[in-house]
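Notes follow once the structure below has been shown.
Missing here is one protein chain; the remaining ones are kept as they sit in the complex.
Labels run A, B, C, D and E following the written order; every chain starts at residue 1.
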Amino acid sequence: MVYLTRQEHFNAAHKLFNPAWTKEQNEAVFGVCANENWHGHNYDLYVTIKGKPDPDTGFLYDVKKLSQLIRKYVIEPLDHKNLNLDVPFMKDKMCSTENLATAIWHQLIDHLPGGVLLHCIKLYETPRIYVEYFGEE
Amino acid sequence: MVYLTRQEHFNAAHKLFNPAWTKEQNEAVFGVCANENWHGHNYDLYVTIKGKPDPDTGFLYDVKKLSQLIRKYVIEPLDHKNLNLDVPFMKDKMCSTENLATAIWHQLIDHLPGGVLLHCIKLYETPRIYVEYFGEE
Amino acid sequence: MVYLTRQEHFNAAHKLFNPAWTKEQNEAVFGVCANENWHGHNYDLYVTIKGKPDPDTGFLYDVKKLSQLIRKYVIEPLDHKNLNLDVPFMKDKMCSTENLATAIWHQLIDHLPGGVLLHCIKLYETPRIYVEYFGEE
Amino acid sequence: MVYLTRQEHFNAAHKLFNPAWTKEQNEAVFGVCANENWHGHNYDLYVTIKGKPDPDTGFLYDVKKLSQLIRKYVIEPLDHKNLNLDVPFMKDKMCSTENLATAIWHQLIDHLPGGVLLHCIKLYETPRIYVEYFGEE
Amino acid sequence: MVYLTRQEHFNAAHKLFNPAWTKEQNEAVFGVCANENWHGHNYDLYVTIKGKPDPDTGFLYDVKKLSQLIRKYVIEPLDHKNLNLDVPFMKDKMCSTENLATAIWHQLIDHLPGGVLLHCIKLYETPRIYVEYFGEE
Partner (left out) sequence: MVYLTRQEHFNAAHKLFNPAWTKEQNEAVFGVCANENWHGHNYDLYVTIKGKPDPDTGFLYDVKKLSQLIRKYVIEPLDHKNLNLDVPFMKDKMCSTENLATAIWHQLIDHLPGGVLLHCIKLYETPRIYVEYFGEE
């Protein structure tokens, strides 16, 4: 059993606000992150899969194919987008890094081949803040 | 003569579009960077000053004071903002990293004490793209 | 269940020596780290918490509040200090990175709000050496 | 119980090809990695051990001794070598990062002192691709 | 006048040896870098151009086009190749980082558009060793 990780990245705009709250409540809780005109980040994404290497290739999974899967299901819908407005799978969710990492897990989980398990989504919002999701309830 | 550099960072939303052009022209030139709903970045900023160290302190300039100057004149107006909408000193300018680095130079140039010269503004838009401005015409 | 990590840093002096040993024994075991006039490091600290995000905010815990807790209970007592002389919670302990990471865990464990669990203290002594502590006996 | 990690690195040439396959099959599966004239990498290696710190030193294990073990059993046989041709412990194995990380585990597992357990081999092939092996079957 | 830098990377095998010397002379001068079975590196390449931004776009030069130029004239001929055997523009040259950086300059210098000047090729052989070439004789 080995673990293989591929790093990808995307740039996006977002804001943190709860539509059930007033503007003042949002600013009290989210501070500058509630700026109505948006702000943004360079997100760094690490996707980790696990399983047994194929004896013919030595690969758990071809890392180029893993990269293509991540680009198709995660990077294309998110890169150079507004996370609150442009991304169907974030609709009606708070745009926190916690929720975004969890949503990325669900974007990928059904697209891995047999014998390859999704292990972890690790998402950096800034170089000093990151979230990990392992599929735990 | 020594050179002292301080790194700061800010997060912001922006888009690239020329209001004199049609939407199609903007998309042809700027691609995904023209997304009308914005995207964003974690910008890394390196400010370099030069001059002679003070014999009493060994400092060219107290790096804490340099950091305070950068925060007051650059980070506060830019951090968690929309560069196209919220920043007076970017008004009516194309929001490229080239223009942003040049504007940051002009924000700082008049606030350094005597004997301390501004040498370079280095601005990373992503970890793989950066612009430097040395005040050259 | 998600995991949220915040990175902080501090600079400190220390030395490695066991007061029950002779100077020669200390030098034999700790080498240059036993220099009686001290040496020092830029320590990088990663604090990981885990729990369920709040549906109203999308946050496991406000990362700004996490940062404030770490600064109050860990960074203020350690930053620009001598770990052997100035830090009450390191008194009478060997000043290894192993012991420092464990002590940082105990500084934080009682200050997290309900529903937020401390998961890991990861402490870099240099970019090539780090220790992790997960609260395991 | 604490975890201690030491980073080392080595540079090596390799190629990916299965001698049971034709040149065309190898190129179809491995692409540019099958270049018969080889390519190469700067590999970054993180070795993590776990156990209880010694009360007299505060050390789980002297990190200088850990570094010496890694250099003797891993770096010397691999550094500035051709992984397919020059490395006895990779003979007759596909030269994937998965297999290399597993082989490094087996190079080290018998050389750690009592009370020090090998926890993880983490091996970066490039800054964006890494494999972890925890000794799991 | 602004400076714009784009980072790209490639992986390659090489060895250092002077065909006019004996094997012993090569090993005395180049040490492990003379291994006849090759070794390799992840090379990091920074290409810096300079000039004046276009008022209509704010760009010195579209960084995507710069990336395409670098990929066409530098990365494609070098990536996953043997620098001594596979690269026409390194033929009959010693395969040092100094010579490789200089050769990359000459690959690019004729392909930049009017008004855009090549300023610097910066090439990392490892994270701790790099060469810069500014076109100076």
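For the reader, a short list of remarks on this structure follows.
Rule of thumb we're sticking to: a contact is a pair of C-beta atoms (placed from the backbone, for glycine too) under 8 Å apart; a residue touches a chain by one contact, two chains touch by 3 or more.
Keep in mind that what you see is a predicted model, and the values were worked out from it rather than measured.
Here is the thing to keep in mind: the chain we left out touches B, C, E in the whole complex.
Among E:Leu60, E:Leu78, E:Ala101 or E:Leu118, only E:Ala101 touches the chain that is left out of the view.
The chain that is not drawn here is touched, among residues B:Asp56, B:Asp92 or B:Asp110, by B:Asp56.
Screening E:His9, E:Lys65 or E:Lys93 against the full complex identifies E:Lys93 as the residue touching the chain left out. When the full complex is taken into account, the listed residue touching the unshown chain is E:Val131, out of E:Leu85, E:Leu117 or E:Val131. Take chain E: the residues that touch the chain left off the picture are 16, 18, 20, 29-31, 93-99, 101-102, 127-134, 136-137.
Interface with the hidden chain, as seen from chain B, comprises residues 1-8, 48, 53, 55-60, 62-64.
Even with one chain removed from view, chain C keeps its contact list with that chain: residues 9, 11-14, 32-33, 35, 37-42, 79-82, 85-86, 126-127.
Everything that follows uses one rule, which is that only the chains that are shown with their structure count from here on.
Chain centres were defined as the mean of their Cα atoms; on that basis the chain farthest from chain E turns out to be C. Its C-alpha atoms fitted onto chain E, chain A is found rotated by 180°, rounded in steps of 5.
Of the pairs listed in A-B, B-E or D-E, the one whose interface repeats that of A-C, with over half of its contact pairs matching by residue number, is B-E.
Centre-to-centre separation of chain B and chain C, using mean CA positions: 34 Å. One finds 42 Å separating the Cα centroids of chain C and chain E.
Averaged Cα coordinates give chain A a centre that lies 29 Å from the centre of chain D. Chain B has residues 127 in contact with two or more other chains. If you draw each protein chain as a dot and join the dots that touch, the picture is not a line, a loop, a star, or fully joined; it has some other shape.
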